[in-house]
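Worksheet: one structure, shown below.
One chain of protein is taken out of this complex; the other chains stay put.
Letters A and B mark the chains in the order given here, with residues in each chain numbered from 1 onward.
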């Protein structure tokens, strides 16, 4: 595709020669003359002067020695360029003869069911959805349109996925929540987990992530929310829309997470609490209680991020502070001629 | 079922009209006239006045505007009600024609083997156990009676599960432990992991949890213990009875965990140490050494919980403390007319 055409399709302003042929995409330090690249993270700005790319997508006000596509959101524009130039492989419609599809299952038009997949009784799969090999859908599962479910994913009985949902390999949707009632002798008895999971439209769920079914009712992942790998979502949790949950985050049961929340890697959230809209928790934060709208929190237990940054700076100097305190005590004692009162 | 009959079967005292027909179960704020619900967590007590439930299971001394079932352990009584009213689906006995069962495997009466499951040589499965689709049992695995093994579970060679064991989807039992010997050049050589895993009766293992086989000997999960999702149990670990391990906990190799221990979410336990009976570790605790019987510990590295709570409260005020220390130094200096000795 000519650079001029790419600019038009991305809605970017073109600076420089638009006649170059763009055939690929690459990171800025590896891009060659046929590649378009981008600059969004200032860490990589030093590569701008020396890039050999055919074109760079960048923000207004930046300059490069090669043709540029100017965008208010270079990362988004580049994501669209990648989608145009390297469209993801799409498995052909049809059911592999080795797949086990229950006769009562209803598959929409142009659905792909890969080798050795298992589709249970009463399952419904919407048009154009792709179920890769070794996907297992228990009975009564509903999958919307244009979904991509990768190999090794397990979806348990009665769970419902919206449209354009992407599930990476090995994720488990609808496993039993962790509910046990303790008796007088200290033994645990299973609380049957009879709820389901509802995954709304445009959600992505990472590899080896577990979203537990509700004890009663629904565990819900809201529209447009993205979960990374190895995330744990406990039973009866509700997550809002356009929220981002990074790798290895754990969310205990019955907690409510709002819209446009960001939980960075390895964050832990206790059960039965609320994280309001727009909250950001930095990596490894441990959240024991309510976090109010728009807060940025850090630490375990979580406190406001700027306070945490200051406290951690002092933490590293605690031995010195302790020494200074001892010295002061000694000096005051010498002034007063006696030890401090116990 | 009439409420009166439900009360009798649960062994609860009935307060109010026992003639209502109970057909379902629901959380207190969603329950309707045909539902029984419960109140165990005081957080939800405010819903008691307005519930529309057909009946509420609650502790002695509590009151509700609807018929009540009184129990010393409302959560346990409700768990039993759910089991009565919403019995979990039980797959029909029989072996799916697409399953690959080695001729030398021995299956007990009324065992269910789902589609595309793989049962290796010499495997024994006890009566009434259900192996869902895509379960893989390597050679020599032993599974007791009345077990439920969900789809995507892998059990490696020679591992043994007791009776009434439940394994959620995607868990791996008996993967190689992480054992490598380093040579003079700094290269690692695999230490073959030739032990097994023994899972005792009434254990539940969560989705995507990994329990490693012992290097030599046995990794053991004791009777009645419950492991949540995404837990890591290292090689040669021993876990006692009636212990609860929450999501994303990691236990390094050769550690011994006692009976009735509770490890909350994301706790990490170092290797070659002992956690004695009855210990509680709060979420994200990092345990570097012995924890004595009955202790409650928190923090990383773990200290006694109450001390940790106090220290974390001071931690949040460290910048202020540092400022006060500086001010004191200034004032003492002005009193003494000279700076403190270095």
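Going forward, a contact is a pair of C-beta atoms (placed from the backbone, for glycine too) under 8 Å apart; a residue touches a chain by one contact, two chains touch by 3 or more.
Nothing here was measured: the structure is a model prediction, and the numbers come from that model.
**Q** Just name the one of B:51, B:168 or B:266 that touches the chain not displayed here.
**A** Of these options, the touching residue for the absent chain is B:266.
**Q** Sort through B:43, B:190 or B:293 and give me the one touching the missing partner chain.
**A** Residue touching the chain left out of view: B:190.
**Q** Footprint of the hidden chain on chain B, which residues?
**A** 100, 116, 118, 134, 136, 138-139, 152, 154, 156-157, 170, 172, 175-176, 178-184, 186-192, 194, 208, 210, 212, 216-217, 230, 232, 234, 236, 248, 250, 252, 266, 268, 270, 272, 284, 286, 288, 299-301, 303, 307-308, 310-311, 313-315, 317-318, 321, 324-325, 327-328, 331-332, 335
**Q** List the chain A residues touching the unshown chain?
**A** 25-27, 30, 41, 43, 73, 75-76, 78-80, 82-83, 86-89, 96, 98, 114-116, 132-134, 150-152, 166, 168-170, 204, 206-208, 224, 226, 228-230, 242, 244, 246-248, 260, 265-266, 283-284, 300, 312, 315-319, 321-322, 325, 328-329, 332, 335-336, 340-341
Following the convention adopted for this analysis, only the chains that are shown with their structure count from here on.
**Q** Using the average of all C-alpha atoms in each chain as its centre, how far is it in Å between chain A and chain B?
**A** So the centroids are 24 Å from each other.
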